[in-house]
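One protein chain omitted, others in place.
Showing chain A:
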Amino acid sequence: MTQDEAFLQFLLRMGDNTLILGHRVSEWCGHAPVLEEDIALANTALDLIGQTQMWLGLAGEVDGGQSADDLAFLRDAWDFRNVLMVEVPNEDFGRTMMRQFLFDAWHSIMLGRLIKSSDERVAAIAAKASKEVAYHLERSSDTVVGLGDGTAESHDRMQAALDYLWPYVGEMFASDEIDAEMAKAGIAPNPADLRAEFDALVQRVLADATLTIPESEFAHKGGRNGKMHTEHLGHLLTQMQWLQRAYPGASW
């Protein structure tokens, strides 16, 4: 694998994570439990879609002149390189916020490293995104603590969400030859190297939330290398891509 090929895969991984999670979070628009959370979730979704435009925009340039829209709307499930956690259904508000927190924790640490990337374009995207993500993390960790350390019902729902999502955490720190190539070039860190910082952050917040981290270290995988997505991604894409599929080339 050449460095350019690895770079493209790295950009797709970053952009597909934010695209798919952004779409999932946007599903709450008009449905959140209270108006304030509805707007906050929509803001988060929009931030993530904005970051997607930058990551996939750069991926399209590297890949010979495709646009971010081409990559978002014209690829099928097996072409996506997002981690599995971002494609699982929202379920209840608790699971949505727990997933957001676990992703935000990884995302903020990842972007913190990417700000120092040897590739200026990557560093510039990371610098812009990291301010948005710092706020996402602040908000999602507060909500996880508020609900985890809340009523008996909210606590149980947050623990159930953590139990469900924990097996999806490991994939964010999996490393393969693409990551090794990026680390060698100084473009991106090796994801495995982020784990200690992630664990410290997550353990602190989840302890405040009176939640128990499952002991199992089992990790689902197959999203970031495209080998096997969950059944949920295809359903999500039918929603997200239907307009371009029904009316190819349609634009505003």
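The criterion applied here is as follows: a contact is a pair of C-beta atoms (placed from the backbone, for glycine too) under 8 Å apart; a residue touches a chain by one contact, two chains touch by 3 or more; residues count from 1.
As a convention for this text, contacts and distances are computed from a predicted model.
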Legend entry - Protein name, per the UniProt record, of whichever chain is missing from view ("NADH-quinone oxidoreductase subunit D", "ABC transporter ATP-binding protein", "Phenylacetate-CoA oxygenase subunit PaaB" or "Ligase-associated DNA damage response endonuclease PdeM"): "Phenylacetate-CoA oxygenase subunit PaaB"
Legend entry - Absent-chain contact - pick from A:Asp4, A:Asp92 or A:Glu138: A:Glu138
Legend entry - Hidden partner chain, touching residue among A:Leu11, A:Val25 or A:Ala40: A:Ala40
Legend entry - Missing-chain contacts mapped onto chain A: 34-36, 39-40, 43, 135, 138-139, 142, 146
